[in-house]
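Just below is one structure, and these are the notes that go with it.
Only one protein chain is missing; all other protein chains are in place.
Every chain is named by a letter (A, B and C) in the order it is written, and numbering of its residues begins at 1.
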Amino acid sequence: MQISKTTIVKAQFFDVDSMNVVWHGNYVKYLEIARCELLDEIGYNYENMKKDGFAFPIVKLDIKYVRPVFFADEIEVEARLVDFESFLKISYIIKNHKTKEKISVANTWQIAIDMINKETCTIMPDSFKEAIKKYLKRSSE
Amino acid sequence: MQISKTTIVKAQFFDVDSMNVVWHGNYVKYLEIARCELLDEIGYNYENMKKDGFAFPIVKLDIKYVRPVFFADEIEVEARLVDFESFLKISYIIKNHKTKEKISVANTWQIAIDMINKETCTIMPDSFKEAIKKYLKRSSE
Amino acid sequence: MQISKTTIVKAQFFDVDSMNVVWHGNYVKYLEIARCELLDEIGYNYENMKKDGFAFPIVKLDIKYVRPVFFADEIEVEARLVDFESFLKISYIIKNHKTKEKISVANTWQIAIDMINKETCTIMPDSFKEAIKKYLKRSSE
Partner (left out) sequence: MQISKTTIVKAQFFDVDSMNVVWHGNYVKYLEIARCELLDEIGYNYENMKKDGFAFPIVKLDIKYVRPVFFADEIEVEARLVDFESFLKISYIIKNHKTKEKISVANTWQIAIDMINKETCTIMPDSFKEAIKKYLKRSSE
């Protein structure tokens, strides 16, 4: 079963560069907005991580830019959980909200860090896996 | 005696908006760069504040925009300590580094917050005033 | 009659600084989001300005910070048109969307620049005033 969440974001004036398109570095913000919404949906967001004593830093990201985004464009960012064994891997497709044309595809990899002993976890924490199970149970009902 | 510090900053591509000038909101970053350099100079920076149990949040800021900044322009930001009684008030003049034309003037006000009991200090902490004294002593030698 | 527009914005992870509150410089982005929504509402946004050959750069801004904003907080930014004679002055009140506590008040001043001859307009362009009239007519119906 696919675990994903689509978030609508509007390109703001301050996102646009002197070529009149959204500056490529701002896509990282769009990914983060969508990722946070996905984690909220699953029921295991940054607050939960913190409370459980974990941090989930990004260790790798890649982005492909297919079409530009213009000022005031509404885009939809679909964040999809594709792996949560040793890494938390999320894949993203960004589309123009109106035309549905593909704008960008991206991936992020996060590892779990145990904040008490500052060690990298070799597998995702049980609390995360538990949240996934509950989410899947809710979704299938 | 005047306590001030001038910092050179280069306008980057990602700072520029679709009107081909530095986006007005990015001036706040330039002020912060200069303010941190000034506090380093005085010998009482964010690290010192933290160790002493204080935070110095900005409670007010104003900026006047006189001339635009273009991509790759070098600007100089002079940060000057103008008050450190109950507020930490710093005034800024931004000039084009080459032409010395005035680009912007700005002011920030910060209060000290005691992070242990989360209370606003009605006067600047002694440790800050002590740092100023030492700085003035060093400077006059 | 009051011309205003309230926009809801959610504080994102990338907006938050190491003091665990939204970095003060990011408020300028929130103001711009609300200002663009207000200008859309009036029917005279950046696209209209551009087509008419005008730019409206910010020449002054001030912000007072009353309460902090935390990660994932929803805030409401009310942008209110208070003057459009020689300046376009917009005043802002930012509140916590849930508690309605005041977070910040701010003001921006913009001048009109005729992009053809690169001259500052001493009064707001007729096209802007016309848009206001139409807006007021629509609103009173």
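One rule holds for everything that comes next: a contact is a pair of C-beta atoms (placed from the backbone, for glycine too) under 8 Å apart; a residue touches a chain by one contact, two chains touch by 3 or more.
Every value quoted in this text rests on a predicted model; they were computed, and no experiment measured them.
Looking at the complete complex, one finds that the omitted chain is in touch with A, B, C.
Here the missing chain is touched by one residue of A:Ile3, A:Ile63, A:Val82 or A:Cys121, and it is A:Ile63. From the options C:Asn20, C:Thr122 or C:Ser140, the residue with contact to the chain not on display is C:Asn20. For the options B:Ile3, B:Cys36, B:Val105 or B:Cys121, the residue in contact with the chain missing from this view is B:Cys36. In the full complex, chain A touches the hidden chain at residues 19, 21, 24-25, 28-29, 32, 55, 57-65, 68.
Contact between chain C and the absent chain runs through residues 13-14, 16-18, 20, 23, 25, 71. Although one chain is not shown, part of chain B still touches it, namely residues 12-14, 29, 32-33, 36, 45-47, 71-72.
Everything that follows uses one rule, which is that only the chains that are shown with their structure count from here on.
Among the other chains, the CA centroid farthest from that of chain A is the one of B. Spacing of chain A relative to chain C, judged by their CA centroids, is 29 angstrom. Separating the centre of chain B from that of chain C, both taken as means of CA atoms, is a distance of 25 Å. Inter-chain spacing, taken between the CA centroids of chain A and chain B, is 35 Å. Residue positions of chain C with contacts to 2 or more other chains are 28-29, 32.
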